[in-house]
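Please see the structure below; I have some questions.
Omission of a single protein chain aside, the complex is shown with its protein chains in their original locations.
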Amino acid sequence: MRGRLWSIAVVLIGALYFFLPLIGMFEFSLRMKRGVYSFEAYRVVLGDPHFQQTFGYSVVLALLTIVLGVLIVVPTAYWIRLRLPSIRPVVEFVTLLPLVIPPIVIVFGYIRIYNTSSWLPLTGSWLGTNLLILFGYATLSLPYMYRAVDTGLRTIDVATLTEAAQSLGAGWGRILATVILPNVFVSVLSGAFLTFAIVIGEYVFAALLNLDTFGPYMVWMGSNRAYEPSALAVIAFAITWACMALIQLLTHFSTFAKARR
Amino acid sequence: MRGRLWSIAVVLIGALYFFLPLIGMFEFSLRMKRGVYSFEAYRVVLGDPHFQQTFGYSVVLALLTIVLGVLIVVPTAYWIRLRLPSIRPVVEFVTLLPLVIPPIVIVFGYIRIYNTSSWLPLTGSWLGTNLLILFGYATLSLPYMYRAVDTGLRTIDVATLTEAAQSLGAGWGRILATVILPNVFVSVLSGAFLTFAIVIGEYVFAALLNLDTFGPYMVWMGSNRAYEPSALAVIAFAITWACMALIQLLTHFSTFAKARR
Amino acid sequence: MAFLDLSHLEKSFGATRVVKDFDLSIEKGEFVSFLGPSGCGKTTVLRMVAGFEKPTTGTIRIDGRDVTRLKPNQRNIGMVFQAYALFPNLTVAQNVGFGPKVAGMAKAEIGERVEEMLKLIGLPDLGDRFPWQLSGGQQQRVALARALAVRPQVLLLDEPLSALDAKIRVSLREEIRALQKELGITTIFVTHDQEEALSMSDRVVVMHEGKAAQVGSPFEIYTWPKTRFVASFVGTLNLLEGEVIDAGRMRLDGIEVPVARGLDGRGTGEPVTVALRPEAVSLGLNGSGLAGTVESVAFLGAVVRTRVKLGRQTITLDSFNQTATRPPEPGAPVRLMFGADDLLVLGED
Partner (left out) sequence: MAFLDLSHLEKSFGATRVVKDFDLSIEKGEFVSFLGPSGCGKTTVLRMVAGFEKPTTGTIRIDGRDVTRLKPNQRNIGMVFQAYALFPNLTVAQNVGFGPKVAGMAKAEIGERVEEMLKLIGLPDLGDRFPWQLSGGQQQRVALARALAVRPQVLLLDEPLSALDAKIRVSLREEIRALQKELGITTIFVTHDQEEALSMSDRVVVMHEGKAAQVGSPFEIYTWPKTRFVASFVGTLNLLEGEVIDAGRMRLDGIEVPVARGLDGRGTGEPVTVALRPEAVSLGLNGSGLAGTVESVAFLGAVVRTRVKLGRQTITLDSFNQTATRPPEPGAPVRLMFGADDLLVLGED
């Protein structure tokens, strides 16, 4: 009984915070045509070449960020668990930094150090700027990616599995590919989806580096149109929701998850 | 040897990402007076009444957010661990939402549902807008606060300690105050510092709700001045760094942490 | 009326009845063990006495007072957990003083009580330590002191020794028993370890599938188990198939053997299963007894476990390792001897 009360309270708070605003926004986004509900605003937004362009750009950036993140994080996290458990607190500290240093500060720093008159003038060229934002996003996603992979590694006995594989004749490459990666695959995916959602919605980096991604497009729409921003927000929410649902699905229905129950 | 190589690599990546930009920025912030290094930019910034006002505002907001967060999260997390472990995945899912829903979407939704013509016109009054941003920030900090507290609760045997206290005659209030809270205090603090750092640097919420907090002030400075923004960034970084250092210190030197080694 | 009285206790979780019609009366000062495999309901009964679970039906009376519906913090019960469950943020003295403080005792009085309790458990100087500075055995003793500090009417011990090392386990069980006798406190001890239950208790309740399979003194439980479950859970066992001759004899592998009890009322020629403890069988190398062949010999330390093939059946027998004589070799012919008292005719579960 008391448990039920709490469940209701949790659902209510969730509703007040997330769902009520969403529903209101959704309802509003349908009212572009006077007097009737229609998906007119969505048609307009999805048909806007600027939307397609910025959204596509952000998707590509997100995918590249994920690849970069996986390549950096998985071997690092594995090696640290296996051989350098003593430096784990240090690494955890480093990966937490992007959470607490405001993105504004990071971007200011980037612009300052990699500007056109610096020793590495990244902001001067199209490629450079894109590299810069890619690294920036990889930094932003570091906490989530590292946590996800590290949590995944925690559920298996990294040291013993590695030794078992070694005693059966396997070398490092095979161990990483056939023993470690398959067992943290779900964790990597969940980190990847979080990264995807974050990069798609990111505003400050893109705006200050003058890049035409989805975040600035949303804000621009928000200050210049009436119904389209709501439609956009609903679309953005749907994307992130889909990502989250995928994470949950993967976690729940993977064979490995069952093993842990 | 291999371990050392990796340590160096980690430090290098960290440096490239965080410290190099910071050092560059710090160096630049000292060059306001032509020809000599000075703290002139800091003097100007710290003396700016607008700085003092926005910063103070943000600090108050951050502290209120922390109080609100602790009041919501600690009893919830405790009760869920104790009596409703089955709904833990649901709650974890809810607390993850603010991470992946872009703040822009949340704010759009808030503005839409709580605008002056709605059933709850929060954005119409000074108090309402501040309440709104407070709840918004509490939402933003939810993932960190919940994770921190839940991690803290994981290190103690909540169910057995509760039963032990009950069998010794203690009621719920006493159990929460003398058994649970002291044992998750460090975790609560670390969640609080993270929240503090995030609220101090937040931009999107404040800008879209037209509130004059520290985030918009930093961005405004960034686009209108030369040396001051660097000084500001260094200050912001120093604050967050201090927060992080405090978390580490507390975690390392608390008596309870020792017990777990 | 008994001091602690459990009558018709039942507990269901959803559709599963984990405790079924459980009755037990415990006298003041008695030490009673609940012994059984995991899932037999022994911990659930204990938790109902403590108040952590509400019985589906039935009543619990302590000293005549019905406590069935009371909350755990209103029952005046001391509980010790498997996981020690000391408050990690409090010192040993504060842990022990927690109960008296909750009860509203004066500060000086609490101090005296704590000192008394720490002396009782033999750790008078460790009051200022934190739990993590103590060994497992010390922690569990502090947990015991904490439970006793409120002068509870009943002491409940939920597998308090199973997290400890073998040697400490043995010494602590003797300490607990001595303390319990000294204080004369009514105690329920839950365990899955037969040696603990047998060595510590006044009475043992062997539990099986939510019911009390047998209640009796350790000697009775071990020597005259009532059901096949009790016989096989408490100690190891040989099960032998044979047929009844008359009330005092049966035929085992073609040889007539006397049986002291349990055959009354069975017809001649009826097949019967008897149980035989490995330590009740001894080897007579020459002479009378059942003839068999040594199948294997395992040296376990103090005990040598010999398997002997006896017609179609295999009998395990335990004997002490004797310095002077090496154990027999596999393949050697031997003769087995046991008494008429040692053959247990078992009832159904």
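A, B and C are the chain letters, set down in written order, and residue numbers restart from 1 in every chain.
Keep in mind that, in the parts below, a residue touches a chain if its C-beta (ideal position, glycine included) is under 8 Å from a C-beta of that chain, and two chains touch if they have at least 3 such contacts.
Given the structure is predicted, the values throughout are model-derived calculations rather than measurements.
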Fill in the blank from the handout: Touch list for the missing chain, restricted to displayed chains, reads A, C
Exercise for the section: From the listed residues C:G104, C:G254 or C:G301, report the one that touches the chain absent from this view. Expected result: C:G301
Problem - On chain C, residues whose C-beta touches the chain left out of the figure - result: 174, 194-195, 198-199, 218-219, 222-223, 234-236, 277-280, 298-303, 305, 318, 320-324, 326-327, 339, 341-342
Fill in the blank from the handout: Note that chain A touches the chain not displayed via residues 156-157, 160-161, 163-171, 174, 178-179, 182-183, 255-256, 258-260
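We take it that only the chains that are shown with their structure count from here on.
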Handout entry: Chain-level touch network, classified as line, ring, star, complete or other
Key = line
Practice task
Considering only C-beta pairs in contact, identify the chain pair with the most of them.
Solution key: A-B
Practice task
Measure off the straight-line distance from the CA centroid of chain A to the CA centroid of chain B, and report it in whole Å.
Solution key: 19
Handout entry: Computed distance of Cα centres, chain C from chain B, in Å
Key = 53
Practice task
Please compute the C-alpha centroid of chain A, do the same for chain C, then give the distance between them in whole Å.
Solution key: 55
Completion exercise
Multi-chain contacts in chain A, i.e. residues touching at least two other chains, fall at none
Problem - Shared-contact residues (touching 2 or more other chains) in chain C - result: none
